[in-house]
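Just one protein chain is left out here, and the rest sit where they should.
Read from first to last, the chains carry the letters A and B; within each, the first residue is number 1.
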Amino acid sequence: MIDVSRPEPAVWLRGLTKKYGPATVVDGLDLEIPRGSTFGLIGPNGAGKSTTLKMMMGMLSIDAGSATVLGVDVSADPTAVKRRVGYVPEIHSIYRWMRVGEVIGFVRSFYPKWNAGLCADLLDLFELDPKKKVKQLSKGMLAKLALLVAVSPEPELLVLDEPMSGLDPIVREEFLDGVLRSMCDSERTVLFSSHTIDDIQRLADTVGLLYQGRLLVHSPVDDLLTRTKRIRAVLHDGVLPRWLPETTIWQRVQRREWLLTVGDFSEDLLPRLRGENSVHDVEVQDLSLEDVFKDYVKGRKGAA
Amino acid sequence: MRIDPKSHVPVFRQIVEGLQSAIAAGIYRSGEVLPSVRVLAIDLQVNPNTVQRAYEELERQEVIEARRGVGKFVARNGPRSALGQAEVAVREAFERGVDLACDADLSKTRIRELFNDVLSQQTEASRAQR
Partner (left out) sequence: MKALLWKDYRINRQVLIVGFCLLVAPYLAAVSWIWYDRGLTGAGAHHWAAVLAFAAQASVICSQMTLVLLAGYVIAGERRDRSAEFLAYLPPSRSAVLTSKALLSAAVALVVWGVFLIVAEIVVPALSGEAAAGQSASFAQTRPMLLAVGVTLFGMAWLGSSMLESPTYSAAIGVVAVMLVPIALSLCHTLTGQPAHGDDFMDWLRGLYFALGAGGFVAGWMYYIRRVEP
């Protein structure tokens, strides 16, 4: 049943696939990101985050599946997508001979809408000198410039590929400042990829864990924290676990200690756990986001 | 108030608890205006949505009230409600501590000894800070 009152999602990926020779870097990815939300894509290096974002922006050919951004099929009309999406890449390749002011003028000429006031404010905030050439800019300045030209056209969707990797803490804070100001516009959807938990915890409403080209987790961040719990139980001598909760994502038995992480914990799991297994001393622990992700990855590795 | 992104407590809850303590302690008094969502988000370096949700929760707890077009203010009974909520959080922390102690098979007497120890140690430390 189609709900015509609900606006289409900002991003809709269906079975998105990318292969490099025998290796499948992105494996049938399905993802829907509603408008106005902030989505964090996390995963180890090589998980396929950059590749996914580049396919979405029409910069990499799609091997299978489709990517629909702001209602537009990227393969069919990449120009329409680029006019409405601001993108900040991980590796910057802005013309090194241009001056900062020239870069802004150059980019500005391609957009129908440009918030000159915001641009001037950010230029000030980031302490960028319009006369400096791009090749004279430090990595941090370059990142800030890239962010400036990405948000000044007031795009409906902002895509950031590992935006803060390699930035020193002071520049990181300035960059984060710029991103947060952009996020205050509630109409804007933000999609960013990162391999640091800090960014996800701070910025994301919803998080997706990408591992070997597949989405292992897709959940609101707070839900993940409150619903994922680790259970620690002590097994009786010579006995192995017999029954696991349905949403177990990882488990390990070491000596008499049985650790298991459950994706959707509720108190009524415990009586059954105690009943079906020969255990005593059952304890429930909270997990940090980092632990949650690690356990999902460990669980996947174990299953492979 | 600082956010610990490594904690297992969701950020929005950290903000709620942080503001509860601040209001209970009198940093924000009844009727005073609170920072806007945008300002607080940039200050704490977190998603504005999260700050918005924290404010909504505090509104639900009747610690703060929102006046449309003007901003968020500490409710008349705000400090009292905040104290109540703060007590709930403290109680939960105590519960976790006692659970830990029981797991290690400590006796009730020993637990009380440890508690008194910590209490005098912490109050000494905060007195030295002032």
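Just so it is clear, a residue touches a chain if its C-beta (ideal position, glycine included) is under 8 Å from a C-beta of that chain, and two chains touch if they have at least 3 such contacts.
None of these values were measured; they are calculated from a predicted model.
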For the chain not depicted, the shown chains it touches: A
Full-complex contact with the absent chain, from A:Ile94, A:Val151 or A:Val279: A:Ile94
From A:Ala10, A:Val25 or A:Met57, residue that would touch the chain that is not displayed: A:Met57
Touching residues (missing chain, whole complex) on chain A: 57-62, 79, 82-83, 87, 89, 91-98, 105-107, 109-111
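Going forward, only the chains that are shown with their structure count from here on.
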Chain A and chain B, separation of their C-alpha mean positions in angstrom: 29
Of all residues in chain A, those that touch chain B in their complex: 37-38, 173, 176-177, 180-181, 183-184, 186, 197-198, 201-205, 221-222, 225-226, 281, 283, 286-291
Complex contacts: residues of chain B adjacent to chain A: 3, 5-13, 37-38, 41-42, 45-50, 99, 103
